[in-house]
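All protein chains but one are shown in place.
We call the chains A, B, C, D and E, going by the order they appear; numbering starts again at 1 in every chain.
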Amino acid sequence: MLVVRRKLEIFVEPHARERIEAMLGASGFKGWSVFEGFEGSGAHGVWRQSGVDEKGLNLLIAIGDEQAAEAALTWLGDYFKIYPGIVSASDVEVMRAERF
Amino acid sequence: MLVVRRKLEIFVEPHARERIEAMLGASGFKGWSVFEGFEGSGAHGVWRQSGVDEKGLNLLIAIGDEQAAEAALTWLGDYFKIYPGIVSASDVEVMRAERF
Amino acid sequence: MLVVRRKLEIFVEPHARERIEAMLGASGFKGWSVFEGFEGSGAHGVWRQSGVDEKGLNLLIAIGDEQAAEAALTWLGDYFKIYPGIVSASDVEVMRAERF
Amino acid sequence: MLADLIAGAGANLIAPAVLFFALGAFAGWLKSDLNVPDQVAKTLALYLMLCIGFKGGVEAAAAGLSAQMLSAGGLGLAMSFAAPFLAFSVLRWISKLDRATAAATAAHYGSVSVVTFAAASEYLRAIGVEFGGYMIAVLALMETPAILAALVIVGGRAQSGDLGVKPHLWREVLLNGAALMLVGSFIIGVLTGERGMTRLEVFVGPLFQGALCLFLLEMGLVVSRRMAAAPRLNLGLVGFALIWPVLGALTALACARFLGLSLGDATLMAVLAASASYIAAPAAMRMALPQADAGIYVSLSLGVTFPFNLLVGIPLYYALARIVWG
Amino acid sequence: MLADLIAGAGANLIAPAVLFFALGAFAGWLKSDLNVPDQVAKTLALYLMLCIGFKGGVEAAAAGLSAQMLSAGGLGLAMSFAAPFLAFSVLRWISKLDRATAAATAAHYGSVSVVTFAAASEYLRAIGVEFGGYMIAVLALMETPAILAALVIVGGRAQSGDLGVKPHLWREVLLNGAALMLVGSFIIGVLTGERGMTRLEVFVGPLFQGALCLFLLEMGLVVSRRMAAAPRLNLGLVGFALIWPVLGALTALACARFLGLSLGDATLMAVLAASASYIAAPAAMRMALPQADAGIYVSLSLGVTFPFNLLVGIPLYYALARIVWG
Partner (left out) sequence: MLADLIAGAGANLIAPAVLFFALGAFAGWLKSDLNVPDQVAKTLALYLMLCIGFKGGVEAAAAGLSAQMLSAGGLGLAMSFAAPFLAFSVLRWISKLDRATAAATAAHYGSVSVVTFAAASEYLRAIGVEFGGYMIAVLALMETPAILAALVIVGGRAQSGDLGVKPHLWREVLLNGAALMLVGSFIIGVLTGERGMTRLEVFVGPLFQGALCLFLLEMGLVVSRRMAAAPRLNLGLVGFALIWPVLGALTALACARFLGLSLGDATLMAVLAASASYIAAPAAMRMALPQADAGIYVSLSLGVTFPFNLLVGIPLYYALARIVWG
């Protein structure tokens, strides 16, 4: 009853959220969820969500099939050449294969 | 020192949170954590947490043993027949086996 | 193009956040992201973020190499002997190996 | 008369709160990132309940029990419970909605919108028309019966079966936060009376207007975001969302006249009948009738009826009331 | 006298803020989803600190240095540091609490609750009793010593060992946000004096009451949620949480009388002695004494003593003070 699918966890600056959601849809993902980060650190330094300056981080979680993940990772490969952030991929098991 | 356990990530509408927490306890999970989503998209359309209307999404993360996960997935299989949301399962390694 | 790295998901009380971030850096992680929990349950009872009392939970997600994960898990093993919380480890695939 | 009506409508349209709603709708339409953070919007909603409830309670305590009050309460209860049955039939007749979605939509139109009520009472205050504090109690009474009516309509057909939804549903329907805040603040208003009011005067008075502006800004944003995503609203449904409120208001005015309510009370009664719930009802319907299409019922009540009432309905119902009251 | 006491208690019980606390507790007990979002609740807490600190500072600047002020400060410091040692012994004697939990609980009762203080000063203002602005400085002075005392009591026994907790702990104890806000606003009040007050009058004055209502609503919710989850409170512990405050208040009144404080100052002194911390102390204890059972110390201070003081304690201590002051 469980089938294996790919899960992407994409960490990006808030300004990219909309573009990346559009990309996910275009890549073949049928759904995704977005969460807001609180603080963090990376190659571009530390940040903390404050409401005063523009800093922040969104985590987009998207579960989909192999092809969708492939397409998204290719796009993100280009994206991360110039913008901050990271993406991780892993296998997860889900129910209702037709939904992903 | 690390042992393998099952991690469930359950994405559901806020009104179900309490019921699902009760179910997790009954299924044998000894702990779980809940996060609030910011926006997302799925078979039931797009949503965004706004504070004005009732939209929203909760992510429940629960790590437990095989049987607990099995029981929860069975319950969720029925639940997702009528309510929006998804669940993903995967293996993770944890310390202190007796805690899960 | 994708390489395998270790992902830690660390659930701790907010007062520990700063210390654990320092530890992650010292362990060799080059980045991490922090999220705020909403409610949850565990061996130390139930909690809910309220703004009135001091309760709360932070989820730190850190992706790094095997050694960094090893070092962090050792530290956390001691930490969880006396403080509430859990950690889970799993393998994920990332791009740009040199960044982790 | 007509000139009056137009002047009234014009005055309503340049009220700051209404303009902030328009600003929000405009910004949402342009896909600007303007938004009121969700926790703040939730608090503003709570705060509006507090003010409306508390002020109503203080005034009700000062006025004491009256026959008008009982009449208004009875009328409200009856309309809220009866309306969904009628709305259900009309919706099934004019559209191809399935039973569940039609029942859920009907629940929304039988129930009421607190923000529409708030905007209406500000409108009446601005033009100096008096109304009873107990109208807040009527508002509270009208939230729930419509939801129960929808459940009666659908009967055994609800799918939510044995997933343990029942007790949660009852709690959601009867004890949802907004309703409790409204009723609780009303009772606190009754208990503390004028003494309490002297302490909270600034908090519930001049601040209220500003908070309403901010909240309506966010509502405008939510409305235009939702309408951009709304899929299948056909002409029949949009027509329903525009005409039902006016007919509801007329019915309420007729009954109110018959029961001898005052001009202000009757106008608010009409506004309540015309308004559609966008918080309590959707929350209950998501739980109880998950097979119903939320895209329909929220789009209609929040996306069509709410703006219509805010921009046009309120001054219109008042104008109609003035005609009836002579 | 007794009639006065009862009247005072009655007046307190129908103060809006107290009633909103009751509403919150009631809603929580019914498991309603009513709640004040956490970021807003945190901001309300910060805002209360700002108001209390700033108003106190302005008043203290107007009054200048005085012997009363020094006496009150010295008394507060002494009581806050001494109380935990006594409370620890009592707790070990009447209950089977382990050393760490007993010490942590003792720290809570030596420290103070700012919201209780706020409610008490509103109570005094409402009945027209004056008190010195410097009492806010006393409040600030009393937050920390009790926490240090608890660490002294437990001594080397703390487990937190070599995980680098020390510097974080000191920062938490001495520089926690709430304390800094209170002291900072007090100093700003002293520096800007009446000129600053004219600018912030509305912000720190009439608004304060309303914010207190909202905050107490959320506190009521938290209290009843916590009590529903609280496990092992035996009669001895509950008795402690009810009787210790009264004895603390009496001791404070006696000392205050001896030192010649005014009626208002003495009442607030009693309230401070009677109140138990529910922010600073738990935060420090979670860090420093993780082996102590937070289920005990927070349930007692927030779940039992806080409501007791709010509903009964404040008018009671004032009545006792009036007896002593004649």
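Just so it is clear, a contact is a pair of C-beta atoms (placed from the backbone, for glycine too) under 8 Å apart; a residue touches a chain by one contact, two chains touch by 3 or more.
The model shown is predicted, which means the values in this text are computed figures rather than measured ones.
Listed by label, the shown chains that the missing chain touches in the whole complex are A, D, E.
Which of E:188, E:230, E:259 or E:312 touches the hidden chain is settled by the complete complex: it is E:188. Set against the missing chain, the residues E:63, E:78, E:202 or E:228 yield one that touches it, E:202. Think of the hidden chain as still there; on subunit E it touches residues 37-40, 42-43, 46-47, 50, 54, 171-172, 175-178, 180-181, 184-185, 188, 191-192, 195-196, 199-204, 207. Of the residues in subunit A, those that touch the hidden partner chain are 13, 15, 18-19, 22-23, 44-46, 48-54, 75, 78-79, 82-84. Contact between subunit D and the absent chain runs through residues 14-16, 19-20, 23, 26-27, 30-40, 126, 202, 206-207, 209-211, 213-214.
We adopt the following convention: only the chains that are shown with their structure count from here on.
If you take subunit D and subunit E together, no chain is in touch with both. The leading chain pair by number of C-beta pairs in contact is D-E.
Relative to subunit E, the chain whose mean Cα position lies farthest away is A. Matching CA atoms, the turn from subunit B to subunit C amounts to 120°, rounded to the nearest 5. Averaging C-alpha coordinates per chain places the centre of subunit A 19 Å away from that of subunit C.
Averaging C-alpha coordinates per chain places the centre of subunit A 45 Å away from that of subunit E. Per-chain Cα centroids separate subunit A from subunit D by 39 Å.
Residue positions 35-36, 90 of subunit C are each in touch with at least two other chains.
Across the assembly, subunit D contributes 37-40, 42-43, 172 as residues in contact with two or more other chains.
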